[in-house]
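Structure record follows, encoded as structure tokens.
Here the complex is missing a single protein chain, while all its other protein chains stay put.
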Amino acid sequence: MLVMGEVHTGLLQSSGEIPESACRDVLHLMSGETVRLSRRPMIYAVSPDLLTGVDCRLPSASRSRIRGVGTVVSHSSITGGRVVQGSSYARVERAETDRRLAWSHYLARPGVIEVLGKAKSSDLGDGFIGDPQPNGLDLGSISARFMDVVQSSPLLDRRAPFKVARTKVRWVAQPGDPAIRFTLNADQTRTIRIAHSGDFTPAVVDLCEDLALHDWLLTTLLLIVERARIGGRAGPEVVAKLAPAVDHLLHLWMPAARVDEALVPYWHGLEDRMRFTAQWERLVRRIRDQLTLNDAAMLRSARHP
Amino acid sequence: MTSVDATFGEVAAERRTASAPLSHVSIELGHLYMEDFEAGPERLRQQFRRVAPWAATVRTSWQDRVPGRRARVSTCFLIDDYFSRFSTPAELIPMVLEAAAECDLTIDYLARESACAVSDGVELAKLVEDRLVDDPSPDTNGSRPPVKETGWLCNGSRSPQVGSVQAMGKAQRWAPPVQNAKRGHSVFVDVELWDEHGGKRTWSCPFLAAVWQLLRLGLLRREGRLPVRPVPRDDAFPEDWESLPAIVQLNPAAAPFSAYTTLSVLSPRFLPVELAVRTILSQVAVDGDVLEQVAARSGGEGIKLEDELVDRISYVFT
């Protein structure tokens, strides 16, 4: 019927970027399962997929009582040794009976939540993207816990270079003519709706995680620039406030680097509308200009004390 | 300019899963505890006499399912060396083999129970524990971590804590535990998985038995590889259990140790243990790739396996 997911993104709680080996140790969430890791174009490490059982009300725009039973798939990941994500999703499918079955039935279909009774896919999707009801399926809390396990790892020193709130991206994928829609809400939440041709594949999850990562990078960079108050205080102070961005963020922008080729057009589609990269580059230029200005000022004062 | 179709793959990022050789059915001919051993060889012979007809029946029924081909049936026997240590392999195994032979039974594989806890440095029990996905009670929406009673696993919701967590607040009254998938009334089961004394963990008998079933079903992997493989027997059996491999292949011509399905022929006194084993197994999430592998293999042979792994396990209590 449809797939629902939620990705949380935040700054890894360590003073510097952590090496590959530490990524592996931090993400080792299940014995006997290796952490998958790729090095190009930057280090990306992901924990094994873990399941969480749920039996609860599913979201519904019409506020109908829809019960779903099954499992949610989640994992944690670290990008560039610096950015953490906790990601969860579930495929929602119609159950064959209206009765809850033995748990082994659901474990034989990992990552599937079966709907007991009638439900419309559009009603579920709209409900999930819109205002979620209390006590309904809470993928956000599951993803938040998958971030927590990483953030609270004793291998991290917890001395992050700056403070920043996590962002939350809720997404829904349904079959249809290819389309994508990204919405920014007032708080830290964003929503994505994807229509994909053909069957759902985990590549859609990768796409949403990549979008969430870049949205977080942009949000964070905007915040750092805002906090620096360019023009509102002395040059060296501004530069000191901007420094963490240069040290920890600027090199991480690599849109669609991990996205399946078939889904890259979705990124491009969004780029055309939202101009993510253009905005990022403008901010980077602004930061660089400040650094250059400050360097020049320092040189001048060194020459004419 | 023409466009070039380029691909880039990174080995480390891909996941490989080894496949296990599989029989059609794995028959457990017996499970030997200290008390059985102390009761003498006659007890063993009795057990084998009871088992023999059932083993034969299963063999023919599988033969019927694969007409024109040979049914792959392997037999195994488990010795408890975890909860109590008795005798030596050199003394015990020949006795077991002899008793089986008297009843026209061949034991293909012999396994040590302690291997289900740790084998060759691989903590099989831990592997399985990490794969437990708790059966959620109604209204479990993911907002809280699963309710855990450390070291226990149940099939429903336990009685709530009586009393109140907030001063002057309403007190929580007693309520009965409830089975999640109940039909009318509950059969609530709460299984102890392990206990710990002085920092040393002892896995419970049902938990090790669950590991044993998963091994026989060929569903366990460690970093994509098979965690234990049967080792052909030496001419002589060693004097201590540690020197005996986790699983010894006694019959060189045996069908593979692991199988699509298992049958265990047991005394009814194991009934509560096996209920606990099913409670555990119905909450183990087997690796999806492994499940697919097994489904593809059996499908290729025209065999439709049950979706749920607890349904691939059968028992005869006699």
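As written, the chain order gives the labels A and B, with residue 1 at the start of each chain.
Methods note: a contact is a pair of C-beta atoms (placed from the backbone, for glycine too) under 8 Å apart; a residue touches a chain by one contact, two chains touch by 3 or more.
The criterion applied here is as follows: contacts and distances are computed from a predicted model.
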{"item": "Candidate names \"Cell division protein FtsX\", \"DNA-binding protein\", \"Acetolactate synthase\" or \"ABC transporter permease\"; UniProt protein name, chain not shown", "value": "\"DNA-binding protein\""}
{"item": "Chains in view touching the one left out", "value": "A, B"}
{"item": "Among A:Arg99, A:Arg158, A:His251 or A:Arg300, residue touching the chain not depicted", "value": "A:Arg158"}
{"item": "Missing-chain contacts mapped onto chain B", "value": "143-144, 163-169"}
{"item": "Chain A, residues in touch with the chain not shown (by the definition above)", "value": "10-11, 13, 138, 140-141, 144, 148, 151-152, 156-160, 163-166, 227, 229, 232"}
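To be clear about the criterion, only the chains that are shown with their structure count from here on.
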{"item": "Whole-Å separation of chain centres (CA-atom averages), chain A against chain B", "value": "38"}
{"item": "Contact set on chain A toward chain B in their complex", "value": "30-34, 36-40, 44, 51-57, 69, 71-72, 88, 100-105, 107-110, 135-139, 141-142, 145"}
{"item": "Footprint of chain A on chain B - complex, ascending", "value": "8, 10, 12-15, 122-123, 126-127, 130-131, 133-146, 155, 180-181, 220-224, 227, 281-286, 288, 291, 307-311"}
